[in-house]
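Removed from the display is one protein chain of the complex; every other protein chain stays in position.
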Amino acid sequence: MASNTLQKPVLAIRGLRLAFGDRRHPTPVLHGISMHIRPGEKVALVGESGSGKSVTARLAMGLLQDQKRVHVSGSIFFDGIDAAKGGPEIARRRGNRVAMIFQDPTSALNPTFKIRGQFRDVLRSGDRSISNDEADLRAEAALAEVSIPDPKRALDSYAFQLSGGMNQRVMIAMALANRPQLLIADEPGTALDVTVQAQTLNLMHELTEKTGTSVLLISHNLGVVREFADRVYVIYRGRIVEHGTTAQLFNDPRHPYTRALLAAIPKISGGGLPDLPERSPEFESPLIVHEGCGEPTEAFA
Amino acid sequence: MANILRSLLHRLGAALIVLIGISMLIFAIARVMPGDPARIALGPNATAEQVAALRLERHLDASLPVQYFEFVKSLARGDLGTSLYTNRPVTTDIAQFLPATLELVLVSGILMVLIGLPLGILSAHFRGRFPDHVGRLIALLGVCTPAFVWGVILQLVLGYFWGWFPIEGQLAQSTVAPPLVTGFMLIDTLLAGDGAAFLDALHHLILPSLALAMSGLGQTARLTRSNMNEVYERPYVEMARAYGFPARRIATRYAFRPALIPTLTILGLEFAAMLGNAFLVEKVFGWPGLSRYGVEVILRKDLDAIVGTVLIIAAAFLIVNIIVDILVNVINPRIRLAAGRA
Partner (left out) sequence: MSEPGSPVLASRTRSKAWTAYSADPLSVIGLVIVVAIVGLAIFAPFVTPYPDHVGPTGDFAAMNAAPSADFWFGTDVIGRDLFTRIIYGYRLSLIMAIVVLAIATPIGVIVGLVAGYKGGWTDYILMRITDVFLAVPPLVLAMAIMGFLEPTLLNGMLAITAMWWPWYARLIYNVTRAEAQEGYVLAAETVGASTAHILFREILPNCWPSILTKMTLDIGFVILMASSLSFLGLGVQPPTPDLGSMVADGAKYMPDAWWLTVFPAIAILLVVLGFNLVGDGLREAFEAES
């Protein structure tokens, strides 16, 4: 990782603010968060539901900005553009420069189309002129890569005919099919059972290592984060409260909120993050950044 | 396939039960209402003997169940009785007037789908923006305006004032009617190889079918819009956006198809409602369909003709709904595959 810090970040978010609602009475959701991801790095954004981690991921992909009553300021540097305002530039990069894996793979695949058609459209967002035959060949290869035993049959299936684990593999194959620079995984496989979840996380780990894809992992599961991520941002009510390498953060949690989180992990399973029953004023204390983890200062755009 | 066939038979069976229910309902209304049907039918100048003879012929003195049994017996022979208005078998009358009505309803149904669905898609795609406002306004006016109001307004503006369309009828006076084959003017003119007559028939069809389509068209657009807005919230649409599928492709494929499934059922109901509203539009445009006959027999208390007309329309209504059910199954892979597997 030390060598990584010299490389230009793939994604750099600066002072990102988000509010919903009409202009006179906006409800603030993000209060100016900053984070970055370097090439090949796996970074986790951890927080409770409602903390703002999912909207951060969606803003990074430009998925929220065109909706009404959404107010964004700050910047999101990605692939030579500022995506904070959304628009066609980031839209063009979706599916090929940046891709996303969803919480429940089965509901993220369209129930009225076969996998084949959807896979073709995924490949088309990387290469507009690809023929159907060529797309099918590449799709089969991509499915074989995620160890799907009979790719042809999977392509001719509907999502509801496949198991959740299978669909998760299909999603991973789709996400990496166009070799994106950045993969955003939003609570991947939370809807699946624990073994399948672990398998697909391993698979994702393996493939992104191979392709050198950076990963932004959105999660509330500290066990998964510890296994998977190189670096961790902890988010609480729209603010980053602590930032450090995985080792620093788990061995030496310094922010009261992070400490409370870690203390609340069920000892045996090390699984999900229970919603903390109370809000403590301490949780609002300022951001703590561990050694060597400062935000980069170079200019991006 | 065998399973689809079985479910089709099941549906037909259910439809038959409802049809029997309708026949009992109409029959009950007809016989329980005050007044002597025979006396009403023959008019005040008929002698008591004539009335008695008719009562005997029509089993009007028997008990209600016996009357109903007689009625079903003749129904099974394809006999709907004789109209006292035209003095012909009711089936003959209906066979003469039904095709024009069906042609009008079918063309309206096509317009409803071809205009209503795209309107709904546009509204959902441009949610909260100008095309959405226009689409919603058209849909709202469609739903809130009776077919005959659309009829008179279209006739007045596009027919009388601007002269773009003929005012009345199926064909212009100068056009020679094609030989009667199917009763559908568009088909008969084509069979006769008369292109000019075909265009004339089409020209005459536009205003009435548009007037008839407006309500269903509005409802279709409204439902498509709201169903699509709901589908737009689903993860698979977010996935399509996150993978850079073009917005237009999402609107016309990935959000449209799941939204179409719940819309179709209502589409069937709207289509069937046109069978009733056709009466209104036919009156406005002097259309030679079932309307004039239906209203006439109602005003003359022509029992057999009324029962026959209502039964035929109810049967058409049920058939439409069965077809819609089948379509829903074909479009929804979940049901189709479940039927194939089970």
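Each chain gets a letter, A and B, in the order it is written, and its residues are counted from 1.
Keep this in mind: a contact is a pair of C-beta atoms (placed from the backbone, for glycine too) under 8 Å apart; a residue touches a chain by one contact, two chains touch by 3 or more.
Treat the numbers as computed from the prediction; the structure is a model and nothing was measured.
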Given B:V66, B:A95, B:L114 or B:L140, the correct residue touching the omitted chain is B:L140
From the list B:R249, B:K283 or B:R336, which touches the chain that is not on show?
B:K283
Where the unshown chain meets chain B, residue by residue:
17-19, 21-22, 25-26, 29-30, 33, 35, 140-141, 143-149, 152-153, 155-156, 160-161, 272-277, 279-280, 283-284, 291, 294-295, 297-299, 301, 303, 306, 310, 313-314, 317-318
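What we mean here is this: only the chains that are shown with their structure count from here on.
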So, in whole Å, the Cα centroid of chain A is separated from that of chain B by 52
The chain A residues in contact with chain B across the complex are 61, 63, 68, 91-96, 99-100, 102-104, 107-113, 118, 121-122, 125, 158, 160-161, 174
How about chain B: which of its residues touch chain A in the complex?
128, 234-236, 238-245, 249, 253-254, 257-258, 261, 331-334, 337
